[in-house]
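Just one protein chain is left out here, and the rest sit where they should.
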Amino acid sequence: MNHERRTVLRQLSKVTGYALALLAGAWPRLGWSAEQRPAFTAETLEETLKALGASGSKESSEIEFKAPEIAENGAVVPVEVDSKLPGTRSIAIIVEKNPHLMSADFTFPEGTDPYVATRVKVAETSNLLAVVKTDAGVFHATRLVKVTLGGCGG
Amino acid sequence: MRNMNLRKLPFLALVLGVLLHFEVVADGMRDTVVAAMEASFEAKKQATMDRLDQDETQTLCTQHAAGILPSAVAERIMTLNRATIRPPPDGQYLGDWKGGELIAQTGTGFQSSDDPTKPAGGNCYACHELSGSEIAFGTIGPSLRYYGKVRGTSPTTLAAAWAKLYNSNAHMPCSNMPRFGHRGILTDQQLKDLMALLFDPASPVNQ
Amino acid sequence: MKSIYGCIRGLLLAACCVTLAWAQSSTEEAIAEYRAMFGDENPAELWQIRGEELWTTPRGPKNVALAGCDLGLGAGIVTGAYAQLPRWFEDTQRVQDLESRLVSCLTDLQGLDEAELLKSRFGDGAKKSDLEALTAYIVAASRGHTMSVSIAHPAAQAAYDLGHGVFYYRAGPHDFSCATCHGESGKRIRLQVLPKLLDPVGARYAYTSWPGYRVSQGELRTMEWRLQDCFRQQRLPQLRYGSEVAIGLTMFLAKNAEGGIMTAPNITR
Partner (left out) sequence: MADPMRIRAALVGDKVDVKILMAHEMETGLRKDGEGNVVPARYIVNVSATCNERTVLSALWGASVAKNPFLAFRFTGAAKGDKLKVTWTDSDGDTRTDEVVIG
């Protein structure tokens, strides 16, 4: 292994990296503009719920919302929502303290259980909401997830 | 009397540890290890190769890490390190506990991945329990909960705590705790802020 | 008077201790619950899938698959190989861990460029590491196998002894050595339990659960990564991939983990 050569290669790869980054930035973005998905760009809980059409949502104990009390790492937080509410159409997962609160919105066609498990990012200790839309209105359940720090280097 | 017994505890633990798990690094091994370290690392940003060089304390602690620390060596290490301790030039031991809490929470500093222009942290929570609200604390070091409340703030108590932060090896040879002041990890002002975190009645450590 | 106060203080202290102990165990229970929620669904599988494809697809200037790569149990044999590494290899006249052995195979058999390979030794987001993927695939093929590493060859014994010596090497601005965090059992850094790597129990616990899908990074990390990151946190310079110290420490840990059952790749913090 030639040390100098490796350094040169590293420098070269850096330059290519920058060039690619510039190109990527200039490239027109495909797909999703913010207006199409207002719930995903809202910056407060109130706005998010409003954009979801869930402003008058009521707390419900018929939503089994499993989230860890303490997350060892906020980068990956497992969550599980099982709605016992009849006529459940969709389940949305919101992380109140995240820069973008809205994580996901699942729609359940006829024949699919109103159940979903996934993993979300939680930037800091925060309330998580599972918002369930049913034929009889909108309901939600809340869980507090504490995010802890770790490691020897911060 | 009680204090003296407590002070002997680490030594008793050490003796016991050695009896249970006796290991000695062969004498000729040192040169092999040093040569292999030199050949196996490369400088990266602020983590330059001279960081592999050991001062006398580190050399002695490495040499005796697997066995008993002979009392003469322990004395030598304590003497060496006691001589480095400088009290705050203005005589003021206590700074701002809020600054101290931030330093205690911050784990970055001196790693190749860290910004060398930013102040380093003390990373106290990695090893110690301090304020009651932080649940993610380590247990390598003893709990420091209610530190000032229990001990008070007499001049000798303050000076002893300052010495411990400044150079842990002055009274506890080969301590796991970094020598924060002596090695230039934290500034005098940062050490004062940590002192306040430990002693200020308003600090969450004493709440 | 004094004794009454002492009594009250004692009671308060006792109550305090009980509360603390309870708070502590509930924290640890909560962390256990968090880990349990991952179940068997480990993104490391995505690396295993990619690694298997890399292993079986003809690649490189010589356009061959890795069927000729001998990980110690014979050419092309993957099952159980990781549980017997590191080991002495006659062809390279070196003690090698899995990662350095893979580098040999990829350069010698497939004709790939070593410097290029090492540039992407640790994946970062879209920049993926073939070495990490291959390692994940090969390690997974040792699940359920018992750690059994030979130090019969003098060079293997020397690697073990070097690893043992390095374990105690105290240096850098913070005076850290491996032993600072891993020399005692029952201790934690923040909430992470620190295995005592000198003891079979701790060494088995640590060694058999690596490599792992590192939740904090969203990457699969191998033992080479684990060791160089420990040294980064020790504030030391960069550990070279496949270096004498890297392989020596790996040998030391693997041998101490003798008898442990491989469970990796796991999910780690």
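Note that the chains are named A, B and C in the order they appear, and that numbering of residues resets to 1 at the start of each chain.
In the analysis below, contacts are C-beta pairs under 8 Å (C-beta built on N, C-alpha and C of every residue); 3 or more make two chains touch, one makes a residue touch a chain.
This one's a predicted model, so the numbers in the text were calculated from it and none came from an experiment.
Listed by label, the shown chains that the missing chain touches in the whole complex are A, C.
Across C:Ala32, C:Ile49, C:Ala67 or C:Val201, the single residue that touches the chain missing here is C:Ile49. Across A:Leu49, A:Ala75, A:Val132 or A:Leu149, the single residue that touches the chain missing here is A:Ala75. Interface residues of chain C facing the missing partner chain: 41-43, 45-46, 49-50, 124-126, 213, 218.
Residues of chain A that touch the chain left out of view are 14, 17-18, 21, 24-25, 29-32, 37, 40, 75-78, 80, 95, 98-100, 102-109, 111-113, 115-122.
One rule holds for everything that comes next: only the chains that are shown with their structure count from here on.
One simple way to say how far apart two chains are is to compare their mean CA positions; for chain B and chain C this gives 27 Å.
Centroid to centroid, with C-alpha atoms defining each point, chain A and chain C lie 30 Å apart.
Under the contact definition stated at the top, the residues of chain B that touch 2 or more other chains are 42, 111, 113, 125-126, 135-136. Residues of chain A found to touch two or more other chains are 70, 148-153.
Only residues 20, 23, 27, 161-162, 164-166, 168-177, 179-181, 183-184, 186-191, 194, 198-199, 231-233, 235-240, 243-246, 248 of chain C touch chain B when the two sit together in their complex. On the chain B side of its complex with chain C, the touching residues are 21, 23, 25-26, 29-30, 32-33, 36-37, 39-44, 47-49, 51-54, 57-58, 61-62, 65-66, 110-113, 125-127, 135-140, 145, 169, 174, 176, 178-179, 183-185. Taken together, the chain A residues at the contact with chain C in this complex read 1-2, 5-6, 9-10, 13, 66, 68-73, 75-78, 80, 148-153.
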